[in-house]
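Only one protein chain is missing from this complex, and each of the others stays in its spot.
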Amino acid sequence: MHAGILAASPGFVVAGLADAVPAAAEGVSASTGAPVMSIEALVASSDVDTVAICSSTDTHADLTVAAARAGKAVFCEKPLSLSLTEVDRALAAVDAAGVPFMIGFNRRFDPAHRSVRDAVAEGDIGDLHLLRITSRDPAPPPPEYVAGSGGIFLDMAIHDFDMARYVAGSEVVEVYARGAVRVDPRIGEAGDVDTAVTLLVHADGTLTTIDNSRRAAYGYDQRIEAFGSGGMAVSDNATTHDAWLLTEKGRTGQPPPYFFLERYVESYRHEWAQFHAYLVGGGSSPAGVDAARACTRIALAAGRSLREGRPVRIDEIG
Amino acid sequence: MHAGILAASPGFVVAGLADAVPAAAEGVSASTGAPVMSIEALVASSDVDTVAICSSTDTHADLTVAAARAGKAVFCEKPLSLSLTEVDRALAAVDAAGVPFMIGFNRRFDPAHRSVRDAVAEGDIGDLHLLRITSRDPAPPPPEYVAGSGGIFLDMAIHDFDMARYVAGSEVVEVYARGAVRVDPRIGEAGDVDTAVTLLVHADGTLTTIDNSRRAAYGYDQRIEAFGSGGMAVSDNATTHDAWLLTEKGRTGQPPPYFFLERYVESYRHEWAQFHAYLVGGGSSPAGVDAARACTRIALAAGRSLREGRPVRIDEIG
Amino acid sequence: MHAGILAASPGFVVAGLADAVPAAAEGVSASTGAPVMSIEALVASSDVDTVAICSSTDTHADLTVAAARAGKAVFCEKPLSLSLTEVDRALAAVDAAGVPFMIGFNRRFDPAHRSVRDAVAEGDIGDLHLLRITSRDPAPPPPEYVAGSGGIFLDMAIHDFDMARYVAGSEVVEVYARGAVRVDPRIGEAGDVDTAVTLLVHADGTLTTIDNSRRAAYGYDQRIEAFGSGGMAVSDNATTHDAWLLTEKGRTGQPPPYFFLERYVESYRHEWAQFHAYLVGGGSSPAGVDAARACTRIALAAGRSLREGRPVRIDEIG
Partner (left out) sequence: MHAGILAASPGFVVAGLADAVPAAAEGVSASTGAPVMSIEALVASSDVDTVAICSSTDTHADLTVAAARAGKAVFCEKPLSLSLTEVDRALAAVDAAGVPFMIGFNRRFDPAHRSVRDAVAEGDIGDLHLLRITSRDPAPPPPEYVAGSGGIFLDMAIHDFDMARYVAGSEVVEVYARGAVRVDPRIGEAGDVDTAVTLLVHADGTLTTIDNSRRAAYGYDQRIEAFGSGGMAVSDNATTHDAWLLTEKGRTGQPPPYFFLERYVESYRHEWAQFHAYLVGGGSSPAGVDAARACTRIALAAGRSLREGRPVRIDEIG
């Protein structure tokens, strides 16, 4: 997906492709015209100034280190690693090399979510008091994926933790999480939950609640609500289109888009545009080292809270 | 209905009741405590300073004349008469007596409709260009009622003609109407249509379309849309309540309120309050002689247009 | 408020009025025609078969005991008491007397909220997984009221605890609460918070989040969202009316009704109707002893969780 959007993004040329599954790379090569390379060759190539790491999570840290050491700018999909030690090792390499870095928190670039953040930042709703985030997938991943995913907090809710920090503009200091296995018992057997609620306390006193489910029957549910002293800013669910029917049974409208490809395609386009602006113009990363590290800590704290049945302070992590 | 709302309206005391069906008056008397009288006694009573005429249409003109001659303030339900000659006779009596007069165009007092009118009057949508009015009943009246009703334009659309004048603030100069029998063939046998579209041209160039149906499967459909150089003001349908369901089949919400008792009860309360303010404070009527006369002419022009298949200028009527 | 609605409710006659502030009782007497009495006389009167206790919270338990001992049916406003011991004393008196009892959890009778509960009970959304309740007042009570109110959980969120039990149909077993003083520092000085989030775990694994604020700039915010294996049922905010404006700045609509009088008037009417049906027809109370006691325990657990910074199990209370 990323290769296709990147190829159509002004300012980027896909100069090479590497994939652990060569056939996948060949398919993308056919549509983009970019050559398939080994990862080593790609990172070493003088035609390449930026490496976009969209591989499986367990490869992110090593690839980030390799790309940074080669002096390449780095874009890495979330999460950077399931281990804070690995996150820190990768970010240290980025820091040592002084290369640009961006983590793939694409929801920041969704126009509706962004408008909520802007409403908060510009004071349209006064001081922020409460934040509510809903994030539910239309269908759970396969149980075998769940086992290696790091769990619902590192794999799925990490996007929501990023939105909480991003919208509130205040660090998270405490996490309390509760979860349950309601969707698929095999997820429980894999040691994870499929339904979770997380309560975050921010440094400025803002309270955030996040609810997650691995399966919403009606499609991808992605909402943010920011409540403050002056009112409320809401990013509501999109709909597949805007037609509806009214009969004696009431009004019937459309469900939300099915999943992230349908819902967030525009956010990916904006993500690359923002990354390009950052590469060319400098300044701070649109989603930088601090976001990558902080969200990993929140996710680890949520996991510990769930296991230990108590609120966990962020400074207990790492 | 009116007696109950009147009895609960500050400033009014129901001092007497008259009804062609005495049993109906007795029932209302039991709940309001007001005595049942003959119409003659009621109009002559020194306890009565205001007569509210909510009887069948064919009695309106005579009762208005009788009440006005007795020096009473007059409230009369719409339409004042099916005949412009009768309307003029009644209004002449009001004029000669110098008594306050109000016609029962209750929709003016609905908060949502009124906000559209206010948006137009205050320039919130710039200059008005187009007006769209939808008015559909949930169920047709009995065919025998239709026969004496004066037809869909005098019986039903007259409310919409009033809204057109009221919202636009400009007189109607030309009317074109088309209709069909789609709901019940007995309405056609009674010489009327049950489905109609009317196009009004106002003196200032504003164009109004009105669509009417005697039967909307989903309930009472009452909408107004005013479009101007600066935007659009809309009075949308209410819903019975605000709960909804979202499943894989999409989103399901509530239908509108069933009929005028449910939809417009608040407008009736405001209507009596406005009437009271006018009786006490003077000034121009909240819905006066000009509205009663002008809407009758528009309705008669619509009927002629439908029969003759051509646009009819208002000055051809009366 | 209750006297007026009661007086208009079929099946009830207001037979007597008692108020700690005699002038208040006189005012209600004038509009309802019922005589003002001492509480003792009212409870002892053979004209009275049912006592509606709508006085200040600290009088509820004693009045419930007195009315029950006199063999009267009892309706009591929430909360029954700030103390579980007092609640138990009052409910024991009700039990000993064998009189009908109902607690004033009016939100159960709101048509929109009720439709969410019905959707859950009838399986329209499959198995319930998550419940989200938002309850925000338009303006905080005076600080002096707050001091004696029992705090935000007993005074305000108790309605939401009732909705959680009522909609989920499963007892609450654990409570975690976080709060902050964001609205008015005097509320903090009175020992309370004005902003709170509560996370409930139900016996069947359902997770409920509740967020409360003493001040929503836009009016009374009352929403319930039930999410299950088959979809989502939502009771959304009402609006004052359904008109809106669309200009180049976007679409502007109406805020919610200002407060409970505007939002919940229909729920009060249904409440009395349900109470009447229960008095006449017997069966289980529409909001009985179990609800009164369970919600007090949840509120006390929430208060303890907030003070002690840990989840509190319901069986730790009482």
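Should a chain be cited, it is by its letter among A, B and C, assigned in written order, with residues numbered from 1 in that chain.
Following the convention adopted for this analysis, a residue touches a chain if its C-beta (ideal position, glycine included) is under 8 Å from a C-beta of that chain, and two chains touch if they have at least 3 such contacts.
Note that the structure is a prediction, hence the values are computed from the model and not measured.
Visitor: Would you mind listing the shown chains in contact with the chain that isn't displayed?
Guide: Hidden chain, whole complex, touched shown chains: A, B, C.
Visitor: Looking at the full complex, which residue from B:129, B:186, B:276 or B:304 touches the chain that isn't shown here?
Guide: With B:129, B:186, B:276 or B:304 as choices, the missing chain is touched by B:129.
Visitor: Considering the whole complex, which of B:59, B:209 or B:240 touches the chain not shown?
Guide: Among B:59, B:209 or B:240, only B:209 touches the chain that is not shown.
Visitor: Looking at the full complex, which residue from B:75, B:105, B:218 or B:260 touches the chain that isn't shown here?
Guide: Considering all chains, including the one not shown, the answer is B:218.
Visitor: Based on the whole complex, identify which of A:17, A:66 or A:116 touches the chain you can't see.
Guide: A:116
Visitor: What residue numbers in chain C mark contact with the hidden partner chain?
Guide: Listed in rising order, the touching residues are 217-219, 239, 246-255.
Visitor: Just checking the interface: what residues of chain A touch the absent partner chain?
Guide: 110-113, 115-116, 119, 124-125, 230-248
Visitor: Provide the residue numbers of chain B that touch the chain removed from this figure.
Guide: The missing chain touches chain B at positions 126-127, 129-130, 132, 134, 136, 176, 178-180, 182-183, 195-197, 199, 201, 205-207, 209, 211, 213, 215-218, 221, 227, 229-232, 309-311.
Keep this in mind: only the chains that are shown with their structure count from here on.
Visitor: For the two copies chain C and chain A, is the contact made of the same residues on each side, with over half of the numbers shared, or of different residues?
Guide: Same, since most residue numbers here occur in both copies.
Visitor: What is the distance in Å between the mean C-alpha positions of chain A and chain B?
Guide: Whole-Å distance between the two chain centres: 57.
Visitor: Please tell me the distance, in whole Å, between the geometric centres of chain A and chain C computed from their C-alpha atoms.
Guide: 40
Visitor: Please set out, as single numbers or ranges, the residues of chain C touching at least two other chains.
Guide: In chain C, residues 230-232 touch at least two other chains, as defined above.
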